[in-house]
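For this view, one protein chain was removed and the others were kept in their places.
Coming up: subunit A.
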Amino acid sequence: MEVTIKKISRSNLLKFIDILCRGFEVIAPVKIGGDVFFNPVKKSSELTLDYINPVESPKRFFFPQIELMYQMDFEKHEVMRDEAERKRKKLIFGIRSCDLAAINSVDKFFTGEKTDSYYRKLRQDTILVNLLCHECASECFCTAIPGGSLYCDGYDLRLSPLDDGYLAETGTTSGEELLKQNKSLFEKSGKNDIELREEAIKKLKKKIRSNHKFDKAVEKLKSEKVDSAEWSDIAKSCQDCGGCCYVCPVCTCYNIIDDVENNNLTKYRCWDSCLFSGFSRMAMAHNPHKTFGERLEYRFMHRLKYFEDRYNSLGCTGCGRCDVVCLGDIGTGAVLKRIRCR
């Protein structure tokens, strides 16, 4: 596939988004209260381009926290599904590279060896418009872990902020298509625009790495050099909220709920967390991960080793959200820092 590289001014970008809003449900960063979220917008004036990374990744739009799977009427022998959600044609605008990497990983899990039809239905045909970062938050550590990068493949269209607009690069034929259809909004890119972009990213990478450097800690973890005493000490702070798994763009575990009421069976699935003891508890209360320490160790090993063993990419993208959400201040960044310091 050929790659087109163009440039678009800020005002034209907003026009471009307005056009996209006619054909897609555009999900873009929106300021709500003091927070920025990925949220559906009807026009470009609703979104913000002034954000570092939204509070949450777009995971909810492919894998909702609680999802009605189907409803069955025993008497009428009818099965109902949530069709409204399945029919939407989504476009995620402004996704950062860490969340894009997460989508790539989750795709491997949900649509790899075995396909999860619920995920596929909500995920397929979604257009992803990647917007590279210009700034980092204190919790960001994407490039502070081995293999971490501020770039990520898998976008349909990638935008890079420049002083006088945005560089636009296509990644798929759908991306090409969008550029073609809106040719008049784009202009030729400058000679050294790519260089300028790369320089900015290099600077940002340096900044992130001056905040965090976790290569050694990740190595230590992978070679299983963190002992169980250390894990149980860290886990003393865990308040078992499940938040780290919920906000993690790469976490995919869910639980199933069956409600039987008035001749109806309603089946839901909802986010789950391996930090809960009930997650791994078996019959007779046997639990392979009985203590908080064991469960926390499992979570970290899965994110930073087991996932990679199986799918060739780290199960953590360094988005830092688990650090923000953690009631115990033991998100991935905090723990890696602690391990490094030992």
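Convention: contacts are C-beta pairs under 8 Å (C-beta built on N, C-alpha and C of every residue); 3 or more make two chains touch, one makes a residue touch a chain; residues count from 1.
Please note the rule applied: contacts and distances are computed from a predicted model.
Within the choices "FAD-binding oxidoreductase", "Phosphonate C-P lyase system protein PhnK", "Formate dehydrogenase subunit alpha" or "Fumarate reductase iron-sulfur subunit", the name that UniProt assigns to the complex's undisplayed chain is "Formate dehydrogenase subunit alpha". From the options A:S237, A:T291 or A:S313, the residue with contact to the unseen chain in the full assembly is A:S237. Shown as candidates are A:I5, A:V55, A:M72 or A:I194; the residue that touches the absent chain is A:V55. When the omitted chain is restored, the residue from A:V26, A:C274, A:L304 or A:C326 that touches it is A:C326. Subunit A residues in contact with the hidden partner, per the touch definition given at the top, are 32-35, 37, 39-40, 55-56, 60-61, 64-68, 82, 84-85, 236-237, 239-243, 246, 255, 257, 259, 261, 266, 268, 270, 272, 276-278, 285, 324-329.
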